[in-house]
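Below is one structure, written out as structure tokens; comments come after it.
For this view, one protein chain was removed and the others were kept in their places.
Labels for the chains are A, B, C, D and E, by order of writing; each one numbers its residues from 1.
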Amino acid sequence: MPAPLIAIYPGSFDPPTNGHLDLIARGSQLVDQLIVAVLENTQKQPLFPVPERVDMLKHVIASYPNVEVDCFQGLLVDYAAQRNARVILRGIRAISDYETELQMAMLNRRMRPDIETIFLMASEQHSFLSSRMVKEIATLGGDVSSFVPEFVWKSLHGKLVGNPCKPPRK
Amino acid sequence: MPAPLIAIYPGSFDPPTNGHLDLIARGSQLVDQLIVAVLENTQKQPLFPVPERVDMLKHVIASYPNVEVDCFQGLLVDYAAQRNARVILRGIRAISDYETELQMAMLNRRMRPDIETIFLMASEQHSFLSSRMVKEIATLGGDVSSFVPEFVWKSLHGKLVGNPCKPPRK
Amino acid sequence: MPAPLIAIYPGSFDPPTNGHLDLIARGSQLVDQLIVAVLENTQKQPLFPVPERVDMLKHVIASYPNVEVDCFQGLLVDYAAQRNARVILRGIRAISDYETELQMAMLNRRMRPDIETIFLMASEQHSFLSSRMVKEIATLGGDVSSFVPEFVWKSLHGKLVGNPCKPPRK
Amino acid sequence: MPAPLIAIYPGSFDPPTNGHLDLIARGSQLVDQLIVAVLENTQKQPLFPVPERVDMLKHVIASYPNVEVDCFQGLLVDYAAQRNARVILRGIRAISDYETELQMAMLNRRMRPDIETIFLMASEQHSFLSSRMVKEIATLGGDVSSFVPEFVWKSLHGKLVGNPCKPPRK
Amino acid sequence: MPAPLIAIYPGSFDPPTNGHLDLIARGSQLVDQLIVAVLENTQKQPLFPVPERVDMLKHVIASYPNVEVDCFQGLLVDYAAQRNARVILRGIRAISDYETELQMAMLNRRMRPDIETIFLMASEQHSFLSSRMVKEIATLGGDVSSFVPEFVWKSLHGKLVGNPCKPPRK
Partner (left out) sequence: MPAPLIAIYPGSFDPPTNGHLDLIARGSQLVDQLIVAVLENTQKQPLFPVPERVDMLKHVIASYPNVEVDCFQGLLVDYAAQRNARVILRGIRAISDYETELQMAMLNRRMRPDIETIFLMASEQHSFLSSRMVKEIATLGGDVSSFVPEFVWKSLHGKLVGNPCKPPRK
């Protein structure tokens, strides 16, 4: 019996968007176990602290039996090796993504040739979505209810009190 | 009689360049009214405060009867709706522009499907111009007199005393 | 009273797709008159002869009062000038489009600086559509009913007898 | 027990290169069964007829127990469905690949949402390789022995008699 | 005394444009000898036969003492080696150029690591020019007098009798 295929889906998820959720749903069909791994990046100033991001992700993936949420520090390939993952899963939305992703995939392969990076294309309706854009629009009072899961929308709402997100347009 | 076609040309304009001016000249031919709208971005540290940017723009567009200058905060599409503008005008210089612009246009359309973003290509001789580059060159003592309107050049000169822009090469 | 703003939307339209239709709908909101102009390219071997393409387009634009269909030979800018059009309308789907479009827009501006090319981004759900792909899929027996207007689908069906398009999936 | 994960790796393989071989080796680690599927494209004039391409591929994949070679006509997604494959495997070398691949992946998903396209990045040393380039260089008398498997090199040699490939540089 | 630096500037030059001329002028400043080399591509159907292209080039480079014109068959790197050239000179206009050029430069380096490819960016005013576009516009009766040297314009005029280029716009 071959070893189960474990994949890491790494990211900042600050906050998770519908695009992330779509990738998790599709990626979880391809592997035995999918680990959604929140990167603890000590340099960037996040909107949500890591535990809140982990919570939001746990909430939105609850219905996928072979998906778990974790967080990690340090090199992605070291974390992947430690979790016995042979695959890193990444989504690509656009050309600029593609270049950065290509660079990282090649560096990672140089460091750990036994770990493979595989890419899925973002679905059309999410191709323009990013956590950064969601935060920017929400901060400016825009309605982001169609860009993030409802649970995340409520967390964003709570986070931005004083400059609250608009309620969804009817 | 149909409603007049009003367009917003949004940007930071810190400072306005000849590329912006070219786009205003060409865009103003296509619509009934063109509103050049300075974005008040509280996060970025600008070289010129918003009122000075508005002043410089007012000076350089003086000869266009159907162009006005304004500034705004918050979401661009909300501002456009409030001004009864059906069109957002954007210039594209390069691929990297294109990707960001595409992303914003799609997000804006999702939020307000009744507002259309139209793109003009930068003229060849301005295809490499950006406000950021102009500031960087002027700060390093370079001659930017062929990149910005004369009025802007003088303002830059005043702003960078102690490290003044070079006088134009003869 | 200013001269009405007339725009040309040129293309091969072999056959028209839902992406073309979307662009016509959106573009017609921006100008006084929109001329959908089929290019008679004597070098390419088309699937539909020009009169059939004109017919299909006339059928699908019937509900737009300010849109007409025409065909032309020779240089686009000469045709535009002859029709008193000040604007060429083009859609952009992807980076590779962007480059070719930029090149043509710059050449056209060099030949006729008084005619402006404006670009609209394809809607997300049409960003991957092209006449070439539609023909290829239909030829291979694929279902293209969600990619083209129904009238075009029937024409494609008739054209590809012996290797007919599949009926739409239920 | 879940259904085995079957993937199709489609292409022209006219001829197979070391880049294809690298992708097969890496892709075969990710799935239960990998079907290398030669597209019978009746429109293009190939250098090698389909049976010869199948033979070459069979020869070079002999050591991979979970890889088989096949050929197909018609729509890729229909062939994939018929083979019970849930995955289409594609390699990306460069931006221009990326655009075409994105377009095809989105069309395929629209036609068959249950079939997922996954992408692997070409290894650095193969990022510039293509069958077209190999044929062009061999036709011009260049040494392609480091670009294709030895078995393919010999076949190319035989095919281009009168204008033979150079023997490998020592 | 080091060996003189000889560079090859290869191309189809069917016909030479002002963009080619600009590159020759700038490239000739960087090397001891520049060889403009017309590729004899037996597969493409050219507008001008090779000897006419060589003639046109000889005419337009007459004032550059360290530039000569030649033609070649076979592999570019073999021709370069035979001419003792250590450098291949190429111009880049756009992203799509960049990709193809990168691929060819890497293949050439793999075949002959001692020959270096260097790139110059096209000047802004020529960034949209290509021989293909010039031919297409001239064939459609457009004025290409600002895109090609006068001598080339006259040759084009003679070549396209019956569908002559327009005289230059005054």
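Quick note on the criterion: a contact is a pair of C-beta atoms (placed from the backbone, for glycine too) under 8 Å apart; a residue touches a chain by one contact, two chains touch by 3 or more.
All values derive from a computational prediction rather than experimental measurement.
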item	value
In the full complex, displayed partners of the excluded chain	A, B, D, E
Touch criterion as defined above, residue of B:Pro46, B:Gly74 or B:Gly142 at the omitted chain	B:Gly142
Selected residue (touches chain absent from view) among B:Ser12, B:Ser28, B:Ser127 or B:Ser155	B:Ser127
Residues of chain E in contact with the chain not shown	5, 26, 29-30, 86-87, 92, 95, 98-99, 102, 105-106, 109, 116-121, 123-124
Residues from chain A at the interface with the omitted partner, ascending	73-75, 77-78, 95-96, 99, 102-104, 106-107, 110-111
Interface residues of chain B (partner: the chain not displayed)	94-96, 127-130, 133, 137, 140-143, 146-147
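FYI, only the chains that are shown with their structure count from here on.
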item	value
Between A-B and A-D, the pair joined by more C-beta contacts	A-D
Most distant chain from chain C, judged by the mean position of its C-alpha atoms	A
Centre distance in Å when chain B and chain D are each reduced to the mean of their C-alpha atoms	48
Between chain D and chain E, centroid-to-centroid distance (C-alpha), Å	34
Chain C residues counted as touching two or more neighbouring chains	95-96, 99, 102, 106, 124, 127-128
Pairwise chain contacts under the document criterion	A-B, A-C, A-D, B-C, B-E, C-D, C-E, D-E
